[in-house]
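Here the complex is missing a single protein chain, while all its other protein chains stay put.
A, B and C label the chains in the order they appear, each numbered from 1.
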Amino acid sequence: MVKYIFKRLIISIITIWLLATISFFLLRTLPGNPFQTEKLLSVEVQERMMAYYGLDRPLIEQYFTYMKNLLRGNMGYSLKYTNRTVNSIIASTFPISAELGLRSLAIALPIGLALGVASARKRGKAVDYICVIVAVIGVSIPSFIMGSFLQYIFAIKLKILPVSQWQTPAHTVLPTVALALSLMATLTRVMRASMLEVVMQDYVKTAKAKGLSEGRIVWSHQIRNALIPVLTMLGPMVTSVLMGTFVIEKIFAIPGLGQHFVNSITGLDYTMTMGLTIFYGTFLVFANFLVDIAYGIVDPRIRITK
Amino acid sequence: MKKKLSALLLIIALLCSVLAGCTTTGDQKNIDTDVTESNDTGEKTDTPSGEPKLADEQILTFVGHNDMMTLDVSLMNDEMSALVMYAVNEALIRYSRGEIIPGIAEKYDVSDDGIVYTFHLRDANWSDGKPVTAYDFEYAYLRLLSPETGSTQIESFSAVLNAMEYARGEITDTSQVGIKAVDDKTLVITLTKPEPFFLEEMAQGINFYPIRKDYVEKYGQNYGSSPESFIGCGPFVLTEWAQGSKITMEKNPGYWDADSIILEQVVEYIVADENTRVGMYDLGEVDGIYSISAVQTVKYSDSFRTRAGGTLQHLVFMSREGAVLSNKNLRLALSYAINRDSIVKAIASPGTVVADSMIDPEISLDGESIVEKYPASNNVHISGDPAKAKEYLNAALSEMGLSSPSELPAINYVCLDSPTHRAYAEALQAQWQDVLGVNVDINIMPVPQAIGSLLAGEFDIFLNGMSTGVAPETLLDNYTLHNPNNYAKWSNQEYTDLFNESMNADNLEERFTKLQQAHQLILDECPVSPLWLPGTAYLFRDYVDGIFYGRQTGSIEFIYAKILEH
Amino acid sequence: MQERILEIEDLHFSFDTYAGEVHAVRGVSLYVNKGETLAVVGESGCGKSVTVQSVMKLIPTPPGRLKSGKIYYCGENITHYSQKQMQRLRGNEMSMIFQDPMTSLNPTMRIGRQIAEGILKHEKISAKEAKQRAIEMLKKVGISNPEKSYRRYPHQFSGGMRQRVMIAMALVCNPKVLFADEPTTALDVTTQAQILELINELKEELGTSVVIITHDLGVVARTAERIAVMYAGKVVETGLARDIFYNPKHPYTSGLLESMPSGGETGKTLASIPGTPPDLFAPPKGCAFAPRCRYCMKICQEMPPEATELENGHSVFCWLMHPQAPKYELPGRKSRLKTPDLKGDL
Partner (left out) sequence: MSNIPIDLPKDAFSHMNAGSTESEIITRPSITFWADARRRLFKNKVAMIGLSIIIIITMLAIFVPIFSQYSYTKQDLTNTNAPPSIEHPFGTDSHGRDLWVRVWVGARVSLAVGIFGSVIPGIIGVVIGGISGYFGGKVDMIIMRFIDIVMCVPNMIYIILITIYIGTGPVALVIAFALTGWMGTARSVRGMILQLKEQEFVLASRTLGASSATLIFQHLIPNTLGIVVVSMTMGVPAAIFQEAFLSFIGLGIAPPIPSWGQLANMGISVFRVYPSQLLIPAVLISVTMLSFNLFGDGLRDALDPKLRM
């Protein structure tokens, strides 16, 4: 086990190092200048800024400087939020995105999985069609439209929930629901497909032949096995959800991390983009590691014993 | 399960009914372009009849679209930071309601030769009670210029003696720079040569505030990144900065002019999505919206206000040898084909004014608009001149040896990635196609890449919006020979000579006459073509009295505002 | 007359598919006596599995559909039992072993629990006692170190061991009937023999009746007292094992026996039955075997044959048994029954 974790750790570090290296050079070859905003800076000032941030030095030298700082956990200062470090921006915005993400997952996971199970169990019946259609509608409406509609209906027309901001629990309802809807839809679909697969398995027949009740068969024989494919997608899904969603955060004015993913790259904020990429990558690697461990718990065939 | 399903169905049903509802109501409205004319003064509610009663609670809330980037005066260059800084800090002089008023400086003297400015500071305190001294200003200005700081704003001080030399690292001795605190209460600024617009620059600029050295030393590079790491001496104190979300300012009881400040608290929410902002306003969650787009004004046709100026949007035509638009007649054809008026009316924000020159008409000296006194114009009718445009096009085609506009090489319009720039680009593209049959390709890029293309000269047409500054030559300066900021790569010796003569002129009359000639020349040659001075629409409830928008960006003045009883 | 544990009368079972109705079982009548082993033999797709699975109601409706017929268990008509009622019977009164031990065990559940949950379902005993019973059962089916194995997962066992676990699971509640659906097909030869041995032993010990479904006559030879031969959803011949082996009356049975290799006769080419079974979407109106039958007569294509009862409960569905039909001597098994050859796959 220790050996396994150690090996995974080494692979993870190499992955992240390669990720950082590739992103670094990819980003730096992008045309454009990070200091330019719509207010034009003169060529002189622009060159001065490049020099100030060391961006005029040979790329390889910049790379080593960056890596050296990165090893110390220092991702540098944002080029846009001039006196805030990337670390501090992530530290202040990630908890908000993560909270929103966790809330949505807490709603979407149970409901999505339950709908998936219900739909698969009643395959071809009305319940199935309703679940499938609800699920498909969930993934068929772009989130920016869904978010705007929800806001318009519940906050502006019905006035039962706040329009935006991230303060009281009531403020979290709309963004959580908007995000949860699409997650739920995805989960329903995956769970349904997975359940349909499991229902066909021989061991389900065995369980039935043992005289177990339907409920018991579904609960202890089908769901557990059907969860395996769901687990596989959970790593990337949880990562991207916790990292924030640009659209929902924008519409509901939530100061999360999601907006930075878009703004930093379109604004060519090198350090911020790098920091986000590395943070995301590390998180994903870690999440996948956790998923693998969870995998071992759910599916003993791949339990880590070595 | 069933319950959940029925709940979902209910939601869907609700959705349908509400949306159906809004379709029918929405149909009756249409843009009323006349609205702008009746509303383009910034002081509509500023003329109260009688003495209106004040509300018990003096709290102003409004919603903006962007967070501020920093509170470090030396690094600051964005609108939203400037907006907050105006309230929580104070420079030597203030720009308010279109004029210069005293700030921390009680009074100032200008030497007879117009070179030495002496500011006499009043007894004012920082919000922690310590006195504001001339050294705080000296420190702030020198810090901004220092190569160690990495400021983008050094050019604000270009008139000051040796300021640029110090900023470039050519001299290191700060005593040679024309910024000098003589004692606690006296600051002397020495210019290189007389510059009548320097005071305007100081008043309207956003980087002339004082800085407390001990704070910078304590917080290092994090200075100004949070309410704790910043201190000001303005009428308000920053108490909360929830980044990306909310900014709260409280009245500063220790402000020297605290009596004229009525608001107790100002709250700014930061909301990126416009529908959300408007929704908050509708629900009464905020008293105002910092700026709203043209289309939203339709709903508030009798309550929105506008401001204009400060920026000139103009086309830059790539005029370098070998480029498609190096042909002057082709450039003129494009310029004459534009119906500026129809675009402004249909697309631009209310308050936008069609422009025919490269100098902002608001730039004035001693109350006289410079461009009105020394006029120059591109002579294009605001609705365009298709006949003349075609004449120019035919001339261009015959010069280029082509028989039809379809034979023209591809024309690359680099467009900033923003909804308004996109809308302008599409409108212009269609007009060129309709009037001239000239096809222009639009290439949308994020801001850094778009401006990268502009600087690298990798474009044929670029819609550039630049601050018109406080001096008339601000925009014209760039187009001299070998100027690195000559975006059009237009080389004209005569223009360069005229411009330099203007800059080196001994008296104002000569300066402006030469500038007028250069101005007319550039408009005739058309490497740049002025389009309009974009306006901004904003929305505040009627009970908010005393909001004023300045000419420059980020100069919303809420400090003297008050909430009327409602 | 022995006590009949299970009796099936004229069972018709179909599947409704997009392409139409598949008549998988077309009038099967069978019975099982207490304590005996009945082998149901036939090619794949002949309806043998469907027959037993429909008895246990393991086939979901749709697509499966019991069209007609009656099923009696210990004299009680269970034909229209609901799933709930069946749950009391399954595992407790009748249980089943499936063909592939690799897929028939839940991979994510410890085998001990898989055994114990059946006990807990049917008997009111504590979890601890159930565990004890499961461990005993594991010991009984020959799993070494049963306490430890109790906590293991299926993938930690070999195929043969898994089938033992399946047997343990099936027999732990002492059912009266055990259906073994091709219990050895997926195993290698030596393991096959061991598993059959185990089933025989436990049958003797527990007094369970066994219905073994197979296409392998070798398996039949080792275990069965009675045999039912099925073809295209129908029983074509049934009787005591020795009657079927040495005195087959149906050409299909005879063909099956001929195609079975025997220990003594090396070097002889195995016979095979030409042709393929008919399609059960549209079963033929006459005898289903007629197209492949070397004794085929005109009537065979016109009308399905009725049962002809011979001695010892031997009954045959063949027009050759008709008094008017020509008489043939059908080849049967020549070598001695008690030298089983387990390689007799069809």
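Of note:
Heads up, the rule we're going with is that a residue touches a chain if its C-beta (ideal position, glycine included) is under 8 Å from a C-beta of that chain, and two chains touch if they have at least 3 such contacts.
Keep in mind that this is a model prediction, so the values were computed, not measured.
Put simply, the missing chain touches A, B, C once the whole complex is considered.
From the set B:423, B:481 or B:521, the residue in touch with the chain omitted from the display is B:423, counting the whole complex.
Among C:28, C:290 or C:330, only C:290 touches the chain that is left out of the view. Between the chain not shown and the residues B:202, B:231, B:343 or B:393, the one that touches is B:343. Those residues of chain B that touch the chain absent from the view are 19, 22-23, 26-31, 274-275, 278-279, 293, 295-296, 298-299, 339, 342-343, 345-347, 417-419, 422-423, 425-427, 429-431, 433-434, 441-446, 449. On the side of chain A, touch with the chain left out of the figure occurs at residues 15-16, 18-19, 22-23, 26-27, 30-32, 129, 132-133, 136-137, 139-145, 148, 152, 189, 193, 196-197, 200, 236, 240, 243, 246-247, 261-262, 265-266, 273, 276-277, 280-281, 284-285. By the touch criterion stated above, the residues of chain C touching the omitted chain are 15, 17-19, 22, 63, 274-276, 278-279, 281-282, 284, 286, 290-302, 306, 308-309, 319, 322-326.
Note that in this section only the chains that are shown with their structure count from here on.
Using the contact threshold fixed earlier, the set of chains in contact with both chain B and chain C is A.
Compare each chain's C-alpha centroid with the centroid of every protein C-alpha atom shown, and the nearest one belongs to A.
The chain with its Cα centre farthest from the Cα centre of chain C is B.
Among the inter-chain contacts, the highest number of C-beta pairs connects A-B. Rounded to a whole number, the gap between the C-alpha centres of chain B and chain C is 88 angstrom.
If you average the CA atoms of chain A and of chain C, the two centres end up 53 Å from each other. Between chain A and chain B the centroid-to-centroid distance comes to 37 Å (mean Cα coordinates, whole Å).
Against chain C, the residues of chain A that register as touching in their complex are 201-203, 205-214, 216, 220-221, 224-225, 228, 298-301. Touching chain B in their complex are the following residues of chain A: 30-46, 48-49, 52-53, 77, 80-85, 88-89, 92-93, 111, 114-115, 118, 127, 130, 134, 137, 148-149, 151-153, 155-157, 159, 162-166, 250-256, 259, 265-268.
Note for the complex: chain B touches chain A at residues 1, 4-5, 8, 12, 14-15, 18-19, 22, 67, 69-70, 72, 75, 77-78, 147, 150, 152, 154-155, 167-168, 221-225, 242-246, 269-273, 275-276, 279-280, 282-283, 285, 416-418, 445-456, 464-467, 484-485.
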